[in-house]
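The complex is shown incomplete by one protein chain, all other protein chains being positioned as in the whole.
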Amino acid sequence: MTPHPLLEVRDLAVEFPTAEGTVRAVKGIDFTVERGRTLGIVGESGSGKSVTSLAVMGLHRGATVTGSAKLDGTELIGTPDDRLRALRGRKMAMVFQDALTALHPYFTVGDQIAEAYRQHFGGTRKAALARAVDVLGDVGIPEPARRAREHPHQFSGGMRQRAMIALALSCDPDLIIADEPTTALDVTVQAQVLELLMRLQQERGLGIVMITHDLGVIARVADEVLVMYGGSAVEQAPAEKLFTAPRHPYTRGLLDSLPRLDDEDGAELRAIPGSPPSLLAPPAGCAFHPRCPAYAATSDGRCTGDRPPLRTVADGHRSACVLDEVTA
Amino acid sequence: MIGYLLRRLAAMAATLLIVCALTFAVFYLLPSDPAAQFCGKDCSTERIELVRQQLGLADPLIVQFWHYVRGIFAGQTLGTGQYAVQCGFPCFGYSFQSAQPVWALMMDRLPTSISLALGAATLWLLLGVGAGVISALRRGTWIDRTLMIGTIGIAALPVYFTAMILLYLVVTVAGILPYPRYIAFGENPVGWITNLILPWITLALLNAAIYARMTRNSVIETMAEPYVRTARAKGLPERRVVGKHGLRPALTPVATMLGMDLGGLLAGALITESLFSLPGIGKLFADSLNKSDQPVIMGVTLLASFFIVTSNLVVDLVYAWIDPRARLS
Partner (left out) sequence: MTTETLHAADRAQPALSDALLSVRDLGMTFPGARGVLRRMPGVRAVDGVSFDVRPGETLGLVGESGCGKSTTGRMLVRLLDPTAGTVAFRGQDITRTSQGRLRPLRSKFQMIFQDPFASLNPRQTVQQIIAAPLRAQGASSGEIAREVRDLVQLVGLAPEHLERYPHQFSGGQAQRIGIARALATRPELVVADEPVSALDVSIQAQIVGLMERLQRELGVAYVFIAHDLAVVKHISHRVAVMYLGRIVEIGDKDDVYQRPAHPYTKALLSAVPLPDPAAERARERIVLLGDPPSPANPPSGCTFHPRCPKAQARCREEAPLLTLTTRAQQVACHYPET
């Protein structure tokens, strides 16, 4: 075994210049993904979860990325694009949300997968196409040889997302970053795709970063969870702990506001008041304080001072709330 | 696919027939007397009547129309007795002005128009698409801004103004090039180019500006598509990401527009040909309009419609070939 974790992200920050000013989309986050494990990153719109994944892949355009992200010990941030390219698609691959727009409409599914394979392993077009048919079969697409010759628009939604996963798997990567991979799918199809990802992880020892707004999906697949809010990590914990003993008021609010199939009848949803923060004019201090019941009760000055960092609150459990001793 | 093609061809034929009928009807409504025109000056009334008989102008309109259409495919015999003239396939009649067969007149002028259209199109594609792609990929830089300001300026220039300035500077003042006249490519390739370069530039500049702006928008839009991001995520080099995954969809609408423009241009660039006195279809049309030379106007109108309808079909076929989503099952 190599001594490095598969993916080690330290103090990753992403800024975008916009017409209305600089947007600090991600404000210094840390996380680690081990082989064969799944890290879930959960957050609402504007939390910075998707930007984080693009920054790790080096797919951010026009953004300034600082900090460090090491894939198997190799630094990704600040590495010239031609060196990163050798890793992209080969060692780390991405599964995007909407396969209909993420796959190219002009080329057959087989060609698109074969292209990635040839880029990293060379060989003949024929051999690459055979490889494409193999992976299409691996992800459970019936008659893969025939389907490989079809275009994405000829696939059903679920089959298309499987093809997207096949593309990501084609070069046998160590890390898969999946950005809302099931959000565009029906719930019965979502179940199939999640099942598939978990099976592939077991077979191949993949490390997975699962980015989603859906806490149910996180609960099903994640070993470790990072909760993001307003560009910062507000809580990080093993999945079990996060759901049974959440520490940050935002995580608690999120869980309380979620209607559940296993709810008691007549249980009232406790909504979080207000709206997610503006990226252009984020609140000072803790980004959550304007919506936070703990801050409303205490008006603690620390909530509006410096942005609170993640602190260890229990074994393997970190939270960014300065009022933890109050809320715990 | 075969069925689709047949349906399209039938629709094309119907369109051409309608164009033909409309043009016919317009001439029927006009006050001028074709027979008198054909006969020329100082024609006696009897002679005009004879000409009318010979040309079949005394027949009812629908019969004339039928003869005309049949003539295009089967040829026809115009006039009777000793004056009978066999007008072979494809028969578009004879010019009232020169008494030449319209078909021969058009075929004589066509090489000029084709030379002009293809040369100009090549030039504006190179300039316009090149500038558009560079602008899009260097979006927001000084290159982008310079190119886009330039295109606005060029697009604002009227064609005749460009032609006059070019003629004055290049031919009159500098004397680098001869005054343009048409020389067949087979005859003298260098002469073909040196004589046509000014008309090409004149015709290409405006289109290059329009194509540059269109290409720029299309490329910017396409490069923001999720599938382009996927191509990058696969680890493809940027050259391939842009060239294969970005430019192909981005240039599809450009190809569509080119097909339409070429179709129109093959039928003659009226203003440019007139400005440079080039003997193309456009010039032929302008001259025949001046002289109310009905058979020539009819012929050129039909030829122009044919080019436009055909280029429409070609564009649709090319589109289906490029974009599988447009293919018919």
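Labels for the chains are A and B, by order of writing; each one numbers its residues from 1.
Rule of thumb we're sticking to: a contact is a pair of C-beta atoms (placed from the backbone, for glycine too) under 8 Å apart; a residue touches a chain by one contact, two chains touch by 3 or more.
All figures in this text were calculated on a predicted structure; none of them were measured in a lab.
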| item | value |
| --- | --- |
| Partners of the unshown chain among those that are drawn | A |
| Identified contact with the non-displayed chain, of A:272, A:294 or A:320 | A:272 |
| Residue in contact with the excluded chain [from A:10, A:35, A:213 or A:307] | A:213 |
| Of A:36, A:157 or A:293, the one touching the omitted chain in the full complex | A:157 |
| Hidden partner chain, residues of subunit A it touches | 44-45, 156-159, 186-192, 194-195, 213-220, 222, 239-240, 243-244, 253-255, 257-263, 265, 268-273, 275-276, 291 |
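To be clear about the criterion, only the chains that are shown with their structure count from here on.
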| item | value |
| --- | --- |
| Subunit A-subunit B separation of Cα centroids, rounded to whole Å | 54 |
| Touching residues (chain side subunit B, partner subunit A) in the complex | 225-227, 229-238, 245, 248-249, 322-325 |
| Residues of subunit A defined as touching subunit B within the complex | 57, 59, 81-82, 85-90, 93-94, 96, 98, 101-106, 115-116, 119-120, 151, 153, 167 |
